[in-house]
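I have placed the structure first, in the form of structure tokens, so that the comments after it can refer back to it.
For this depiction, one protein chain was excluded, whereas all remaining protein chains were kept in their positions.
Our next item is chain A:
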Amino acid sequence: MAGEGEKKAVLEMVQADGADEGCVTFVLHDEDHTLGNSLRYMIMKNADVEFCGYTITHPSESKINFRIQTRGGIPAAEPLRRGLNELSDVCQHVLNTFQARVNEFKERQEQPME
């Protein structure tokens, strides 16, 4: 399986022949430690994942090799999808909390001036 052929690939999957679906290396293009490390943290928190790591193959190329190995025969795309969803939910919660607290702070600042 690979990303689109005609435009630049964004996500590719590389799987060794003979290995099961649980051990896959994903190649994420145009990414670096920003998404790599945070996604690795979220996926490691998943109990089904036996191994999760990422590497930047060469600093001149902006792509990361993201490897996931699962236990129990679970296809590796599933913890990846779950990790992305969970990271997205974390961001949403952080955003909501931050905006609420900033508004609260601004209101508290208004009050002494009234």
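Simple rule for what comes next: contacts are C-beta pairs under 8 Å (C-beta built on N, C-alpha and C of every residue); 3 or more make two chains touch, one makes a residue touch a chain; residues count from 1.
Rule of thumb we're sticking to: contacts and distances are computed from a predicted model.
**Student:** From the list "Trafficking protein particle complex subunit", "phospholipid:diacylglycerol acyltransferase", "AP-4 complex subunit mu-1-like" or "DNA-directed RNA polymerases I and III subunit RPAC1", give the UniProt name belonging to the chain omitted from this structure.
**Tutor:** Per the UniProt record, the undisplayed chain of the complex is "DNA-directed RNA polymerases I and III subunit RPAC1".
**Student:** So which bits of chain A touch the chain we can't see?
**Tutor:** 1-3, 10-11, 13, 28, 31, 33-35, 37-42, 44-47, 77, 80-81, 84-95, 97-99, 101-102, 104-106, 109
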